[in-house]
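A protein chain is absent from this complex, but the other protein chains hold their places.
Going by the order they are written in, the chains are A and B; count residues from 1 in each one.
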Amino acid sequence: MKTINLTLQIWRQKDANSTGQFESYPAKDIDTAMSFLEMLDVVNERLTKEGKEPVAFDHDCREGICGMCGAVVNGQPHGHIKATTLCQLHMRHFNDGETIVIEPWRSTAFPVTKDLIVDRTAFDRIISAGGFISAKTGSAPEASAISIQQDKAELSMDAASCIGCGACVASCPNASAMLFTSAKVSHLNLLPQGRVEAKDRVTNMVKQMDEEGFGNCSNEYLCEDACPKEISVVNIARMNKEFRTASRS
Amino acid sequence: MNQTSTYQKSSIGKKQIVAVTGLILILFVCGHLLGNLFIFVGPEAFNHYAAKLAGLRPGLYVVEAGLTIMFVVHLMLTLSIAHENAAARPVKYQVSNPGASKTHSSCLMPLSGSVLLIFVLWHLWDFTFSNHDGLRSVLSDGVNYGLYGVVVNSFKDPLHSILYILSMAAVGLHLSHGLQSVVQTFGLSDGKFLPVMKKISFVFGFSVAAIFSAIPMYVLFVLK
Partner (left out) sequence: MLNSKIPSGPLKDKWANHKDHLKLVNPANKRKYNVIVVGTGLAGASAAASLSEMGYQVDTFCMQDSARRAHSISAQGGINAAKNYPNDGDSIYRLFYDTVKGGDFRSREANVYRLAEVSNQIIDQCVAQGVPFAREYSGYLDNRSFGGAQVSRTFYARGQTGQQLLLGAYSALMKEVGRGSVTLHTRTEILDIVVIDGVARGVITRNLISGEIASFAADAVVLATGGYSNVFYLSTNAKACNVTAAWRAHKRGAFFANPCYTQIHPTCIPVHGEYQSKLTLMSESLRNDGRVWVPKKEGDPRKAQDIPEEERDYYLERRYPSFGNLVPRDLASRNAKMQCDEGKGVGPTGQAVYLDFEEAIGRLGEDVIRARYGNLFDMYESITAENPYKQPMLIFPALHYTMGGLWVDYNLMSNLPGLFVLGEANFSDHGANRLGASALMQGLADGYFVLPYTIGDYLAGVPSGRTATDSDEFRQAEKEAEEKIETLLAIKGNKTVDDFHRELGKLCWEKCGMSRDEQGLKEALQKIPEIRDEFWKNVNVPGSGRDLNQSLERAGRVADFLEFAELMVNDALYRKESCGGHFREESKTEEGEALRDDKNFTHVAAWEFQGLNKEPQLHKEALEFETVQLTQRSYK
């Protein structure tokens, strides 16, 4: 077992209406086999015992699929290891004596709720605007009636892997939600079942995305680098095309 | 109509209009560049080309008006986009992404764009609307070389040349991001095409800047 000592610079903010500031906390004797969130747990347990309020951070499944966790660690959403959520980032990737700066996602559309927790309900509203196929319960035809080219199904699945964590927005210099939105548009529009509503879907989802106050895509592709599920920016190109054709007719 | 205005107001619509206008401006830049190459042939060829171009009027006015509109639309929409982008992240990160080994030319788009704007105004004043038949046209041999003379005289001034070359660097930077951006924004790229396009775009931007810059270099170092 190897342990390291760290200094954490963590953004503390009481609630959405307060201004926040960075606070410094020591993180001593951290086992390198811990996950980043386990390290925060340890720090929080110590803070609690010292009579201080622990750092609020979102987390749930801790296996990288629920999309609940996330913070900007040393300038990178979910930290510096590629294709990894914060809960799957392990302390063996940090050095003894290092200072780690931990900040919440920064975006107008994701206001800070408390400390490292942000409000991502904008994503829900984008889905609500069109991120679905309207197949009422009971109305479905026999599953094998629809045959789908395997490579298309795979492309659709690639896009559907999005966990909605918001790292794309956090990493984008313009806080754009294009990768998130395009992943859902791609997932559904690539499938024959999704073609019926394809035009309305892309139009309405983009409209909602714009209304939420996300920035514009400037094709820098930092989102793809930050995405823990490696969602490709090709989805953005696909959505751009879908949007263009949807607007023409 | 309603659908059109929705398109124009949407983030993607705006970007696609920026991309179209940008692409047209790129075509203009390419044409301009080809024309400028006559300078390497000699004063007659260059002035002949300029005269022939001027002879296309009044049709040329239409083209110029069109280009101006493209330029203004491109500018206005990018201003609007830049404004929205700034509003989308009012609070900046304490630590900026150290892992982004990218060129970041998009972050430089507003900067290179601003340089371009100033350059274009200067360039128009300097070459297009200046007197092509006055003192500036007379070279050291005392002969009046018309527009050719104006160009050569200007670039004989090292400061003038440096400013021009810096501006061309901004053009190159702008185009190297712009060209691949057009492809992505229109959704013309699939998985395999995009990385290739990024390289092509870089080479294109670099080449345009290099060829344009070759002119002042030629004037400064080669022409006696």
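Here is the rule we use: a residue touches a chain if its C-beta (ideal position, glycine included) is under 8 Å from a C-beta of that chain, and two chains touch if they have at least 3 such contacts.
What you are looking at is a predicted structure, and each value in this text was computed from that prediction instead of being measured.
**Student:** Considering the complete complex, which visible chains touch the unshown chain?
**Tutor:** Over the full assembly, the chain not pictured touches A.
**Student:** For the chain that's not shown, point to the residue among A:W11, A:Y25, A:F94 or A:F123 touching it.
**Tutor:** A:F123
**Student:** Quick one: which of A:E23, A:D60 or A:E98 touches the chain that's been left out?
**Tutor:** From the options A:E23, A:D60 or A:E98, the contact with the absent chain belongs to A:D60.
**Student:** I need the residue numbers on chain A that touch the omitted chain, in ascending order.
**Tutor:** 1, 14-15, 31, 33-35, 37-38, 41-42, 45, 47-49, 51-54, 56, 58-68, 81, 83-84, 88, 90, 92, 113-114, 117, 119-121, 123-124, 127-129, 131-144, 146-150, 153, 156-157, 160-161, 163-164, 187-188, 191, 193-194
Note that only the chains that are shown with their structure count from here on.
**Student:** From the C-alpha centre of chain A to that of chain B, how far is it in Å?
**Tutor:** Here chain A and chain B have centroids separated by 37 Å.
**Student:** Could you list, by residue number, the parts of chain B that touch chain A in their complex?
**Tutor:** Those in contact with chain A are residues 3-4, 6-7, 9-16, 81, 84-85, 87-100, 102, 104, 106-107, 109, 177, 180-181, 183-191, 194.
**Student:** Quick one: in the complex, what on chain A touches chain B?
**Tutor:** 9, 11, 22, 72, 74-76, 80, 101, 103, 106-109, 171, 173-176, 178, 203, 206-207, 209-210, 213-222, 225, 232-234, 236-244, 247
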